[in-house]
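Just dropping this structure here.
Apart from one protein chain that is not included, each protein chain of the complex appears where it belongs.
Chains: A and B, in written order; residue numbering restarts at 1 for each.
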Amino acid sequence: MAVPAQADSARVPSHRRLGRLRRTLAPISDARGMTRTMLWLGAGITLAFVLIALFAPVIAPYEFDTFRANGQRFPQLEAPSSDHLMGTNVQSTDVLSRIIWGTQTELKVVLVSLFFSILIGVPLGLFSGYFGGKLDRVLVLLMDALLVFPFLLLAIVIAFLLADKVGQGILTAAIAITVVYIPLYFRVVRNHTISIREEPFVEAARALGARPLTVIRKYVFFNVVQNVPPLATLNAADAILTLAALGFLGYGIQPTDGAEWGYDVNRAVSDAASGIWWTGLFPGLAIVLLVVGLTLLGEGLSETINPVLRKRAKVDVDLGPASEHKADVE
Amino acid sequence: MTDAPVVSVRDLRVYYGTLRGTVRAVDRVSLDIGAGEVLGLVGESGCGKSTLGRGILGLLPEGAVSDGEVLYDGRNLVTMSDRELRRLRGPDLGLIFQEPMTRLNPLMRIEEHFAETLKQHESNLDNREIRRRSLETLGRMGIPPTRFRQYPHEFSGGMRQRIMIALALVLRPKLLIADEPTTSLDVIVEAQILSILADLRDNFGTALLLITHNLGIVAEACDRVAVMYAGQIVEEGAARQVFSEPAHPYTRELLRSTISLDTTELHSIPGAPPSLIDPPSGCRFHPRCPEAMQVCAVREPIEQGLDGGRRVLCWLHGPDTEVPEAGWAQLERQEIAVAEEA
Partner (left out) sequence: MAVLDTVKDDVLVSVRGLKTYYSVRGSFGQRLVGREAGHVKAVDDVSFDLYRGEVLGLVGESGSGKTTLGRTLLGLVPATEGSVTFEGEEITHKSERDLRAIRRRMQIVFQDPHASLNPAMTIEQSVGHPLTIHRIARGREYRQRVAEALETVGLAPPDQFLEKYPSDLSGGQKQRAVIARAIILNPLLLVADEPVSMLDMSVRAKILELMLNLKHEFGFTYLYITHDLATAKFFCDRIAILYLGRIVEIGPSAAIYEDPKHPYTKALLRAIPEPDPLRSVPRDLPRGEIPDAAHPPLGCSFHPRCPAAFEVCGWEGRDLRDVLELRWTHMAEEEYEAERSTIGDMGSLDTPSTSFRVAAGDGRGGSDVLALLETVRNEARDEPFWKGVRNLTAADGHVEVELFDPLVPRLLPLGSAQVECHLYDHEALSEALRRRAEGRAEMATGGQSPPVESS
């Protein structure tokens, strides 16, 4: 089907499209106070981890499963030293390297699963919200049922079920997390769609003779999608925890596939009794830090986008000189 | 008016800061409200009338700063602490809003609303007395006693507004500020409520500040009227006089643009109301005024008292001594760019 409707947006020269981007991002640069701190701090931390993941091959001293170099096996459970900045674990692999490679794993899994969650959840929410009817009723029931399950439990169940078919690994973990978070996007998008659907400008679009798909695409989508980024970042934070938990319980990534912080923490539990702290502390810190970073970013975005929570900037007000005609009034 | 006014506002300013600059929402306003009188505060959207109404009660938007005097009972409300103000709000100063449903607790019966209000401010009343006063006030508002124990959602919009007014009046405040109380109501219900408000002086002796954008309401229900433009009061006086012989060009233009059953010709004011952040120099109305003079663009007008207790802020009424020779010449108004039209 020819898509003439694209004509107008394709015609818009790039600098004008940037204008719309700038408008969308304007509230972010306007943010003040606590919100601003959260935003920048969260973004900073997250960015740091992203860079670590991207440059892992360059900055990691060793591979995630290297346990020997120059023909010599690494010491087992050695405390942090100049060779191994964060020490080694029971399998003689370098903790620091595993943290760095683990970043890649975490982000890979979480990004992939979030991508699919959004890809499935958002359109379902849009259509369900816009068209209503039986489809909507069925979907809502299904999604609500999924939401009732504690995330972790659901993820475990799915990982368990998939383990037989697909085998354990990144894919299983990703799918498990995807499924768990679809209902979240569905619900948020659906609810917002329902309220937007009643807005006069949507009705106006119908009155103009627009097809439902056009209405959804041009009128509903843009207004609804602004809810997704904060939700996505908060989701990512939660997903990291879920992945780590899966790894901790042994349902996550196989040790041969890659490094994973949760798995490392699991391995470190027995070390703790013997006073070996570095194998558990560093992966644990990594989890906490990344989750905190994402959460701060998510909360910051959420406050920025929600005008109700947005605090009016505390701008100094200068009253100026007193009235020049005070005397005349009496 | 020989009695001392209930409230005396002197040079009140309410400014608040935004990223684009300081909004001068109320910029040196003075007025008096006498006991038992109905003063209409009329202006278009964005002129600052709501801010003024709330500013008098000390209910300022977040980040706002106020200056000047609001004298009530010998004290200045502007400099009063929040705690003291809270004690005055209710038994002395009442406020009713435009949307009554948002102010009534949907989980509380009307009876409970009244009990809570009365107990909070007049703790020495026993239940019987509370019930008697509540029913009496509600009765004056036309709410039957049989509905005393119903919930807010069981009432229509007009009745909820009456309940709100009753809740404000049951404490017998000296001053009631009504901010667009009938704007969201139908015409007949609006007229019903206006007749109630107009009778406040006879029934309760309460002074009323009626804030609205509707000139018709003001003409029918108010004793005096103050016209507000861009944060300032441009004209004030007895309603009858102001409407039959408006002194300020804005008042005149506003009256002419009001569409009533007698309108034979459409009239509008060119241009749009100015920004409160960066208002025009001199008289704020001069870019749109059909009678603007040279001096109007340069100097802010000085308030003049006219006969009959009227006040006006306009160079057309002098003082002549302050206007330079050349100042009287007609101002060449730039063609208001079509793009600036509202």
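One rule holds for everything that comes next: a contact is a pair of C-beta atoms (placed from the backbone, for glycine too) under 8 Å apart; a residue touches a chain by one contact, two chains touch by 3 or more.
The shown structure was predicted, so the numbers you read here are calculated from the model rather than taken from an experiment.
J.: Who touches the missing chain here, B:L107, B:I259 or B:A326?
T.: Counting the whole complex, the residue in contact with the absent chain is B:I259.
J.: In the complete assembly, which of A:T66, A:Q91, A:N223 or A:Q254 touches the absent chain?
T.: Only one listed residue reaches the unshown chain, and that is A:N223.
J.: Looking at B:D67, B:E190, B:E235 or B:E300, which makes contact with the chain not pictured?
T.: B:E190
J.: For chain A, which residues reach the chain that was dropped from this view?
T.: These residues touch the chain not displayed: 4-5, 7-9, 11, 16, 19, 23, 199-201, 203-211, 214, 218-219, 222-223.
J.: Which residue numbers on chain B touch the omitted chain?
T.: With respect to the unshown chain, the touching residues of chain B are 44-45, 131-132, 135-136, 138-139, 142-147, 156-159, 186-192, 194-195, 198, 213-221, 239-244, 253-255, 257-264, 266-269, 272-273, 338-339, 341-342.
The definition used in the following text is that only the chains that are shown with their structure count from here on.
J.: So the centre of each chain is just the mean of its C-alpha atoms; given that, what is the distance between chain A and chain B in Å?
T.: The separation of the two C-alpha centroids amounts to 49 Å.
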